[in-house]
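The structure follows.
All protein chains of the complex are present and in place, except for one that has been dropped.
Naming follows writing order (A and B), and every chain is counted from residue 1.
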Amino acid sequence: MIANFGYRPHQSILEKIDPRARWIFAFCMLFSIVLFWDLRILSVFFVITLIQFFVSKVTWQETKRAWIFILVLSSIMIFINTIITGVETVGGTIRGGTPLFSLKIPLFETFYVLTVERLWFALTQYLRIISIASLFIILPFTMDPRLYGVTFKGLGFPDKLAYTMDLAFRFIPTIARDFNVTLDAQRARGFEIDKGKMNIFQRIRRMAPLMVPVTMNSILAGEDIANAMDLRCFGLKKRSWIENLHFKTGDFVLIGFSILILVVSLYLRFGLNLGDFWMPGMS
Amino acid sequence: MQTPHSPLPLVVENLTFRYERRELPAIKNISFSIQPGQIILLAGSSGCGKTTLMRCINGLAPTIYKGEMSGKISVFGHDVTQLSLLQLSQHVGTLLQDPERQIVASHVLNEVAFGLENLGVPRLRILQRVDKTLEYLGIDHLKYKETFKLSGGEKQKVALAGVLVMEPKLLLLDEPLASLDPASAAEALKLFKRLAEDGISILLVEHRVEDVLAIEPDLIMFMEDGEITYQGDVKGFLEIADFSKVKLPAEIVAQRAKSIQFPQRTRSFEPDTSSELLRFENVSFQYRQDLPLTLKNINFSIHKGEITAILGHNGAGKTTLVKHALGLLKPTSGTVYLDGKDTRKMTIAEAAHTIGYVFQSPTQMLFAPTVEQELTFGPQNLGFSKEEIQKNVDWAIQTVHLEGEKQTPPLALSFGQQKRVSIASVLSMKSRILMMDEPTAGQDYWNYHSFMSSILDMPGYDAILFITHDLDLAIAYANRVILMANGQIIRDGAPEEVLKDISTLEKAHVLPTSLLSLNLKLLPKTKKFLRAELLANFI
Partner (left out) sequence: MKKSLWSFGTREVVFAAIGAALYGVLSYATNMLQIPGAGNVAIRPAVAIPMFFGVAFGPIVGFISGILGNIIGDLLSGYGFWPWWDLANGLMGFFPGLIYLGIKNFKDTSDILKAEGMVIVGVLVGIGVAAISELWVSGVDFATTVSMNFIPSVTTNLVNGLILVPILMVAYSAIQARSGR
């Protein structure tokens, strides 16, 4: 197993933008999207996030796995919510409605009713989830992991916390290698992950021969690392960072745009009380 | 204080230190001093107090390792107890034993800059100083590389750069050669010498004394049980030093071992070519189609009674070869036979009946709450019966002499004991070939030899195969050497045959040692290669 990040330079405009501005954009969009259930407003967000996705030049091949994962998961949830349980959705916005078909449920003497409204609501859910997903799915592929620490430092996180991120990234390849060595070592002792029929408890216990050595080895290494850091004065005073970020005009434009979206969204929702569930034919 | 104008880099007077949680002091009454540009070699076996002494000098003790300290340490005239870690770091730099555990950043540039960032030095000044340091060490080409992907020698230079960039005038080096192959070790030593010539004082902790002699240390100290038992020049040290504890040049050992009775081995190994355990037939391997071949047309067999050393530099393909023997990898072309069966047609668990593997670092495999359970793991996986498992486990525990530790958690044992548990965990599977990866790595000189001798005296397996870059290990213990370079076997045969030709060794990037030259000189009398102590009878 090789633990690799998906990041590679895509030569897109997106990568020229300061990562801090991109995080601000992503979060402003997230908080705006979740305010609304109005298909018309959500479509605007959907278009913006899709534009970002295509501008990023991230390929289908790279994100296939993630998309399938998210679509399958949300489809199951939406299916169950629409067909089976979803009676009380968002404070009962769509209680009642136009029946599409109904099914008499034996024994209970009630009718199961699937309404047109429920289907429109399911579509709205998809739109929201896909917008949020395309907002965040591209991040790992377009953001240099080297910049995470300094980015969060720049967003106001304390030195030590920001450095923890850099340090965690430093350990990833080492731990991945150690895991491989341990896996080989245990296999050479006849260990097989999937050995015949086992119940779930035995299956989990079977992870111990892999997890214990890797974890304990890392903890033992941790002490040396902490010494090495103390000897080089870590955490004794405010540190400087050689990776540095500069906001450029474009970054300010993006941040301004993000804040504008959030402010407008908040005003629409709470000032004008707009944005509840909407479907064609509703006023 | 000799000269009030330029106080000495380091003066230690009557230093005693006891850790808070221990009853006895770890070091007692240590006194010495270093002149500017001097190299002092501090030798001793593991647990002698070397590490504690270093911690006292660099300030980790008692700031972080709590304890009781008496006596006095001054660094450039300042009492260390009066200095903060921040101030002390401007004078003293420390290189820890394992560069892998010293490097904190993912990329070389960030790693070297780390200390200066912590000091809050402005960004542009840091970049200038980093460039200067990388250039000084001749590693500017590594600047944008990922630290994980560097070779062992490169990692150490980068770790050293991260220390030197803070411009310390006193350098503490903790077993800097331990994790390096011989070629990188020789290079590292030359570098240390240059640093000293440029005025940096060096305290070098190392038990590979022979290697360090190449750079002519100004003073040698020997430490035992927390006390310095020798302090003086090299010549005097070679006369009195305990050659079972530190590695001395072979001629010296042979001279001095004359009076010593050396115990005979209890088990003898006679190769029996009629009994074949493992065979590689035209094996080639590549990890991916677009990558070059890692193994090129490998052919050899392992027979009962053979102690085979697979010798080669890092990256020669030794580990890939071992993984084939275990069935962890299957050849791209050609076939590996274990006990006559094609490894492609067997599971790794089935392969374990024939071949057992002891990994380099025991902590990479130990997981069970007791030694007994640890040893049960293998045979249980192989589907042995309950009685058989108990029998094998009891026998394996006795064989490695750990009867007293049956119920101890393996992780709580010392490194040497853990190493023995990992051997026992293979013995308990009754594998016929015992295969080891750098069996002596991480052990001090005394344990190095006692460990190898005790394995060779153990019953219960038919052949030994070990991979190493340590030429002396092959000379002292193998009855067959397979020399590898660049994925190929370039020589295979008795050690005297394979190793006699210096040009072949050069081709395999193996550096000749004093033990090799002495053995070659005495070969007409000895007829075979021997370890230095045994050569005494032939001089």
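Keep in mind that, in the parts below, a residue touches a chain if its C-beta (ideal position, glycine included) is under 8 Å from a C-beta of that chain, and two chains touch if they have at least 3 such contacts.
From a predicted model like this one, the values you see are computed outputs, not experimental measurements.
Of the options A:21, A:185 or A:229, the residue whose C-beta touches the omitted chain is A:229.
Within the full complex, the residue among A:32, A:125, A:240 or A:258 touching the omitted chain is A:125. Considering the whole complex, the residue from A:13, A:155 or A:207 that touches the absent chain is A:207.
The chain that is not drawn here is touched, among residues A:71, A:176, A:245 or A:268, by A:176. Residues touching the missing chain, restricted to chain A, are 1, 3-6, 26, 30, 34, 37, 62-63, 65-66, 69-70, 72-74, 76-78, 80-81, 85-90, 121, 124-125, 128-129, 132-133, 136-141, 145, 160-161, 163-165, 167-172, 174-176, 179, 193, 200-201, 203-205, 207-208, 210-212, 214-216, 218-223, 225-226, 229-230, 234-235 (touch as defined at the top).
Interface residues of chain B facing the missing partner chain: 19, 21, 64-65, 367, 369, 409-412.
The definition used in the following text is that only the chains that are shown with their structure count from here on.
In whole angstrom, the spacing between the mean C-alpha positions of chain A and chain B is 44. The touching residues of chain A, when paired with chain B in their complex, are 145-146, 166-167, 169-170, 173-174, 178, 181-182, 184-192, 195, 208-209, 212-213, 216-217, 220-221, 224-225, 227-244. Partner chain A is touched in their complex by these residues of chain B: 58-60, 64, 84-86, 89, 93-94, 96-98, 100-107, 109-110, 113-123, 126-127, 130, 146-148, 162-163, 166, 323, 326, 328, 347-349, 351-352, 356-357, 359, 361, 363-367, 377-378, 381-382, 411, 425-426, 429.
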